[in-house]
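Report on the structure given below.
A single protein chain has been omitted; all remaining protein chains appear in their positions.
For subunit A:
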Amino acid sequence: MRYSGFKVIREALHGHRGWGPAWRDAAPASDYDYVIIGGGGHGLATAYYLAKEFGESRIAVLEKGWIGGGNVGRNTTIIRSNYERDGNEPFYEFSLKLWEGLEQELNYNAMVSQRGILNLIHSDAQRDAFVRRGNAMRLHGADAELMSTEQILAKYPFLNVDNARFPIKGGLAQHRGGTVRHDAVAWGYARAADARGVDIIQNCEVTGFRMENGRCTGVETTRGTIGAKKVAACVAGSSSRLMEKAGMRLPIESHVLQAFVSEGLKPVLPGVITFGAGHFYCSQSDKGGLVFGGDIDGYNSYAQRGNLPVVEDVCEGGMAIFPMLGRARLLRMWGGVVDMSMDGSPIIDRTHIDGLYFNGGWCYGGFKATPASGFAYAHLLATDRPHEIATAYRFDRFQKGLMIDEKGMGNQPNLH
């Protein structure tokens, strides 16, 4: 079924009885060409691009719970391509371009909103760093603009530019950045993949790998053994738990990241803003809630809930630039388990086991990567060669000293 404005009007006149399910509730077949583990944004996007770009049809996505129940449904929905490292920027810019065409591509309203993202500057040194970053972005064809305090106040008149400790001295804007309705990304990719014959199998947890003569030939699941020519892991925060079943140790720690949403307010915040002197980022959802977050809690966790010190830290960051926030009541807060890698950058690579592939290490920033990650992973799975935008995301970069460390923090995951 194609969605359209005409269809909406037609259904409104017929009591909305004509909407079918958006995807089939598939039962597992005995074997596939490709089995993708994890029905988050990345797994579903991978299945879609495999089916569409590489003409592959016997594909299954196995999800232990329901699709979209992981980080894709828990994040603060910010998209941007404002990275500095050569290994990262072309990848994220490719992703931003895919976001720009996503709704037409999927025939699904994912509410892609390029309302702009603004990183605030609070010191001269930070201005230098942001100028350098903006130039790196522009060299890779992305947009970046250095903003003066006056320009910023025209769009965000409520900002506390004269804060005694952290005055606002300007900002680096990426006008093409913004937000996307996160759940709709999972649903849109699921629906489009399903239409191309992909089996989306929910309540199906992978509990082990089937190995034959050193090759991975399928997976053990709570719904039986499923054979596959290629097995593609894509489980974000659960990466170490899953790959341990194949005897692998990863350059990853799982940490909890919290997010917050206020009660619904009238439109006050037209774009996405980030505090440069602490860690705080905020946007306003179309329902009116201020959606914000900050640092990870900082210790290994699979609990999907965080602790109060980070709540305090995040709210202090918000109050420093945005004092009117203090009047709003917090409606909900939650946590997600993020796969923090040793250099803060992801991995999309083959493993040392034939037939077994890995996608993970997305840290707290993999939502914006969803389209490009799916595209590049599909390319790797179909051709056994990395896509040109993802050649740096290799396992062996830690051994070879080719880290992609945007913040220059070293192998301490809670500092990235």
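Simple rule for what comes next: a contact is a pair of C-beta atoms (placed from the backbone, for glycine too) under 8 Å apart; a residue touches a chain by one contact, two chains touch by 3 or more; residues count from 1.
Rule of thumb we're sticking to: contacts and distances are computed from a predicted model.
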{"item": "Chain not displayed: protein name in its UniProt record (\"Dihydroxyacetone kinase-like protein\", \"Sarcosine oxidase subunit delta\", \"Acetone carboxylase gamma subunit\" or \"ABC transporter permease subunit\")", "value": "\"Sarcosine oxidase subunit delta\""}
{"item": "From A:254, A:284 or A:345, residue that would touch the chain that is not displayed", "value": "A:254"}
{"item": "Which of A:215, A:241, A:332 or A:407 contacts the chain that the document leaves out", "value": "A:241"}
{"item": "Contact set of subunit A toward the excluded chain (per top definition)", "value": "240-241, 244, 249-254, 298-303, 307, 309, 342, 398-399, 411-414"}
